[in-house]
Structures are given as structure tokens and as C-alpha cells.
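Below are the C-alpha cells for one structure; questions will follow.
Only one protein chain is missing from this complex, and each of the others stays in its spot.
Entry: chain A
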Amino acid sequence: MSDRVVLKVGPALAAATKAGIEPYGAKPRRVLSGRNIMLYGTLTLAALYYLLPLYVMVVTSMKGMPEIRLGNIFSPPLEVTFEPWAKAWASACTGLNCDGLSRGFWNSVRITIPSTLISILVASVNGYALANWKFKGADVFFTILIVGAFIPYQVMIYPIVIVLREMGIYGTLTGLVIVHTIFGMPILTLLFRNYFSSLPEELFKAARIDGAGFWQIYFRIMLPMSLPIFVVAMILQITGIWNDFLFGVVFTRPEYYPMTVQLNNIVNSVQGVKEYNVNMAATLLTGAVPLIVYFVSGRLFVRGIAAGAVKG
């Protein structure tokens, strides 16, 4: 809209300034036109709807239980308390264990960091091999990999359980890291393959002529040139792995349960009085890591999900 206005006004303005007349007066475009009210009104309503659950989580987690029983869930807390947060972190119970979400948090950290690093390392090398060192038949494997991204996990879970059991790592964190590496591979390989293919081929050829080999080119040319795509992949993997529930519950023992699984066990446990404020504090704590990643990374996150949406 605005650029079109500028186009029309441009020459006249130029003539006017040449004649020594400065532009003055109100802006020609009406801010409060009916169209704008409709447009921003609808968007603001939608935004409020999207923000509402976050708001409810925050206010509920800061109320005491008596206030929750009396008031309504949308009202702000009369007395702000952080006790529910402390309890959710350090002493909420799952079954007989009462050491809070902190255990799940540290498990998730211990799962997410190695899974992210290993899956990205493996997938980027795969993508690099596919983009620059394609061998005969490589495309067949790549196609299977991409088609595999659409197969429901439930179909492949049990065979993986068997393989991990045979290797003696079923139920351990190592096993779960391997599973995350496997299921992160299709989308990450695609991401890296496309990125490396888009780099100028002359670079690769020049390095070859200078005598660099497979790994040398990867570590000294490709890797330093591709940092943005590595960041995108990291965002994708950190949020994806942190938010995972199914693999956590299938492939680990209770003492290694990631945060999402533990959160679900805390909130949906049938024993005891329901403490909604503690539950909401726990939910917020679990959602905090991906939310922080999201708000900090901004546009890169959008790029990551546009590439990773296939992961579903």
C-alpha cells in the first residue's frame, strides 16, 4: 500500500522540495479507517485467544490453593506466591518419589544435549556426502529415509526395542539418544543436503584441486561456511527432543524419564489432592525451555519449522 502512495507522490514531492516548499499537514492516510479497525481488531482478538492459555498458566501458578477454589481462573492473583514453583521444582510427587520436576529437568538436559549434537553431526555429514560426494545408490537410501519420515513411529518402535535390547542399552539414556538420532535423521539430512547443494560448487572443486579430502573439506570449508543452518538445526532438535513424550516413555526406565513424561505423571496422578497451582507451575517450567529458545531465536525458528514441519 504505502510504496504505491510514495510512487504517486514522489515526483510531486521532488518538485515541491526543489521549489523550496517543505511538505506539511496531516498524514494523508487515515489511521482509524473502518478497514483498519476490522483488520487490527480481528488480529488483536486472535492474539488474545492465543495468549490466554499462557496467561492462565502464569496467574494460576502464582495463586494459593484457597484463592483458586474461590476465584475464577482468569483473575490475576491477589496475593502473589512463588511457593507452587518451589514445590513443583523440588518436592512434587510422582508415585512414591517426591523430589519434584528437577529430576526430569536434568534428565531432559542429559538427553537433549547429546541427542542434539550427535544427530546434527551425523545428519550434516550425511547431507554433505549426498550433496558433494554422491556414490552410486545413495539416492535410493535417501529416498527411503525421506519416505520413512512419514511412517508413524508406532510401526517402528518395537523393532527398535528389540535392537536396543540385543545391544544391552534398552532403557538407558544412550539408547534414547540413539533413537532421537535415528528419527531426527530424515529431516536434518534433507536440511543439510539442500543447504550444501546450494553452496557454490567452485569452492568444493578448488579445495579438491588443492588436495583436500572428504573430512578436510567438511571441517575446514563446509562447517565454517554453514553456521546459520547449524543453528536452525539446533533449534529444531532442541525443541523437538525436549518436547518428545513417546520415545521418552517407551525407551527409558522411570529413573531416566524426561521432563515431559514426569510432568504428565505429576499432573495426572490420581493420588492425593489436586494442586492446580503446582501443576501449572510444573507445566510452565516444562514449557519454559522451548519457549525461551523460541523467543530468543525468532526468525530462525520460523525457518527451522518451515524445514522441519514434515516431522509433524
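One rule holds for everything that comes next: a residue touches a chain if its C-beta (ideal position, glycine included) is under 8 Å from a C-beta of that chain, and two chains touch if they have at least 3 such contacts; residues count from 1.
Operating definition for what follows: contacts and distances are computed from a predicted model.
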item: Among "Cytochrome bc1 complex Rieske iron-sulfur subunit", "Sugar ABC transporter permease", "Multicomponent K+:H+ antiporter subunit D" or "ABC transmembrane type-1 domain-containing protein", UniProt-listed name of the chain not shown; value: "Sugar ABC transporter permease"
item: Contact with the hidden chain (one of A:Ala86, A:Leu117, A:Leu203 or A:Leu246); value: A:Leu246
item: Options A:Val125, A:Ile169 or A:Leu199, residue touching the unrepresented chain; value: A:Val125
item: Missing-partner contacts on chain A, residue numbers; value: 1-2, 39-40, 42-43, 46-47, 49-54, 56-57, 60, 68-69, 72-74, 122, 125-126, 128-130, 133-135, 138, 141-142, 144-145, 147-148, 150-160, 162-163, 181-182, 185, 189, 213-215, 239, 242-246, 249-250, 260, 263-264, 267-268, 276, 279-280, 283, 286-287, 290-291, 293-295, 298, 301-302, 305-306, 309-310, 312
